[in-house]
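Have a look at this one.
Here the complex is missing one protein chain, while the rest keep their positions.
Our next item is chain A:
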Amino acid sequence: MDFVNQLQRKFIDYSSSLHREGIVDDQFTQLRKLEDENSPHFVMEVASLFFEDCEKLINNMAIALEQKQGVDFKQIDECIHQLKGSSSSIGAMRVKNACIAFRSFSDAQNREGCLRCLQQLSHEYSLLKNKLQTLFLLEQQIVAAGGSIPRVH
């Protein structure tokens, strides 16, 4: 039991840190609330979908920005829009903010700025992915040890 308590405490601390650092926001908490007996891995599923989506979009944007002929800013705009929507749905705050910044450069059709933002975006995305994956691992450990995932306010 002590081991479970330890894990749970670790989980709570880690969760709080995510919120504190601004990696996730309140929307993420809302998503956690939607987990119940019918959909026990809801957050994980949404997260994996997001990761897929995100990677795809970042790739597309990278390719688009690589184009020597001319950057298709419209396409980039669409991608950013999608990413912004996804990230706000999942509660990935920093990713969303990066998107907003990206958008302004995209509207200004500033290729340099866009590249820089893309880099920033990738960085945020990797950070998010790591952190979330660690969190999910902790969850699994707790469940395997027989405990229940504590609710974080």
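To be clear about the criterion, a residue touches a chain if its C-beta (ideal position, glycine included) is under 8 Å from a C-beta of that chain, and two chains touch if they have at least 3 such contacts; residues count from 1.
Definition applied: contacts and distances are computed from a predicted model.
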{"item": "Protein name (UniProt record) of the chain left out of view, among \"CCR4-NOT transcription complex subunit 10\", \"Dynein light chain Tctex-type protein 2B isoform X2\", \"AP complex subunit sigma\" or \"Ethylene receptor\"", "value": "\"Ethylene receptor\""}
{"item": "Touch criterion as defined above, residue of A:Gln8, A:Ser88 or A:Gln120 at the omitted chain", "value": "A:Ser88"}
{"item": "Option touching the unshown chain, where A:Asp53, A:Asp72 or A:Glu139 are the choices", "value": "A:Asp53"}
{"item": "Chain A, residues in touch with the chain not shown (by the definition above)", "value": "26-27, 30-31, 33-34, 36-39, 42, 45-46, 49-50, 53, 78, 81-82, 84-91"}
